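A single protein chain has been omitted from the complex, and every remaining protein chain is retained in its original position.
First chain written, first letter: the chains are A and B, and each begins at residue 1.
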Amino acid sequence: MAFRFSSFASALLLSVLASLAPAGAQDRSIIVASTTSTQDSGLFGYLLPIFKAKTNIDVKVIAQGTGQALDTARRGDADVVFVHAKSQEEKFLAEGFGVKRFDVMYNDFVLIGPNSDPAGVKGKDIAAALGAIQAKAAPFVSRGDKSGTHSAELALWKQTDVDIAAVKGPWYREIGQGMGAALNTAGAMNGYVLSDRGTWISFRNRGDLEIVVEGDKRLFNQYGVMLVNPEKYPSVKKELGQTFIDWLVSAEGQAAIAGYKIDGQQLFFPNAE
Amino acid sequence: MSDQFSAWQLILNGDAALFEIVRLSLAVSLSAVALAALVGMPFGALLALSRFPGRSVLVVVLNALMGLPPVVVGLAVYLLLSRSGPLGAMGILFTPTAMIIAQTILIVPIIAALARQTIEDLWTEYRDELTAMDIGPAGRMTTLLWDARFSLLTALLAGFGRAAAEVGAVMIVGGNIDGFTRTMTTAVALETSKGNLPLAMGLGLVLVAIVLAINAAAWGTRAWSERQVG
Partner (left out) sequence: MRAPSSDLPLVLDGVTLQAGTTTILDQLSLTIMPGAPTLIVGPNGSGKSTLLRLCMGLAAPSAGRVTRGGRTDSKPVRRAILFQRPVMLRRTAAANVAYALAQSGTPRSQRAARVSALLERVGLADLALRPARRLSGGEQQRLALARALARDPEILLLDEPTANLDPAATRSVEQIVLMAAQSGIKIVMASHDLGQVRRLAGDVMFMVRGALCEHGAAANFFDHPTTPEAAAFLRGDLVI
């Protein structure tokens, strides 16, 4: 009886493993390293089925912070990167890990804060707002994870003549997590946080939070896409990856991006050349 | 998976994405338990029955490895399977296979350590009889493993519980890819980070319910089996 049981178990295990094994040569799929904000906004859930219907290519998205996504590509574990921190992307290109960078779309950042506005930032521009937050030591949540949003936040602090590394105190909370987690934390501690508009629009747990500063030109957030360099990693699926990039910047892809809306609001604005 | 519905509504509507996530979670964790049992039980039995210098050190280390942090295992396996790592050519990073490997590594110590303790306790009872019947080392292992099967089932359930509950390892080596490597636990983490807390909690309760059901099924099997052969 022990023998029969163990042979049944082996057969079951083999069938499970077979169903889980990668498909191999027939596999029309690419791995795209992208950001949590792009994923959390729901854009991929909208775009990828359209792309698949047209090309029969499965796009597998690994959503991490921009810094982490670029590092994943540096290790050769992704075929395409789709992130939003131009300076980090250009460094990536300069190091030879990317083939070419294409602008795809933009959205903007917004400063989120409690509707009680303890630092009195409403009506100010972004630099003055951050300066007020620092002066009043109002709670501020930072992504702290080398993401595109984090890079943008640090660049904005520079604009205010505040050396954030020097003056950050207990009011400045670096959480090392994604945008949704940062918004949750800001809501819980009645604090301020810089967010991309896309994540904010699709965020469900707003509590007392609202947009306190928006529209400032310095809050512009550009997204770029690159193919990982097949000369560094021959395993990169360059034809399939390039097909995806070409589609994103094509009229059709750009129209699809513009077509993504939540509650009637467009989240991303296509701007490929 | 739609954000608008609660987890319960998704179940009632037969939401395909939810069922795929459940299916993947079970496939990964059950496979990991099976593989870990194949490796861990004979190893635990062998350790229980052998005596050699340094044995107690090995036992202590094995027990300690039960507390391996999942995220550390995930990171280690990631570095192994990355394209720039030693096993990169296999191309299995960000696939369910990698998730099974990581979870297997995570729970082998649990199953081996518990098997060792169980078999060692049973050996004190069976030693005279089995020695008197002149049973060799292999026979002892198989006899004791079979006779201890009900206690070993608990070890398997402990391993399964650990695997089904962890998120660190499968997140890192799987990548939480929608429709491909998303499990119950990574889905809960994702929905939480998106602020969909009721959905996240609902998914979490679905996971707990499934693990409970599996434990109940194991208990029922054991009770039935005990009635048959004691």
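Some notes on this structure:
Everything that follows uses one rule, which is that a residue touches a chain if its C-beta (ideal position, glycine included) is under 8 Å from a C-beta of that chain, and two chains touch if they have at least 3 such contacts.
If you're wondering where the values come from, they're calculated on a predicted model, not measured in any experiment.
Hidden chain, full complex: it touches shown chains B.
Contact with the chain not shown here comes from a single listed residue; of B:139, B:198 or B:220, that residue is B:139.
Even with one chain removed from view, chain B keeps its contact list with that chain: residues 125-126, 128-129, 131-135, 139, 143, 146-147, 149-150, 226, 228-230.
In this section, only the chains that are shown with their structure count from here on.
One finds 32 Å separating the Cα centroids of chain A and chain B.
The touching residues of chain B, when paired with chain A in their complex, are 3, 27-28, 30-31, 34-35, 82-85, 88-89, 91-97, 100, 146, 175-178, 180-181, 192-197. Residues 2, 9, 12-13, 16-17, 19-22, 31, 36, 40, 42, 44-45, 58, 60-63, 74-77, 177-181, 183-184, 202-206, 233, 235 of chain A touch chain B in their complex.
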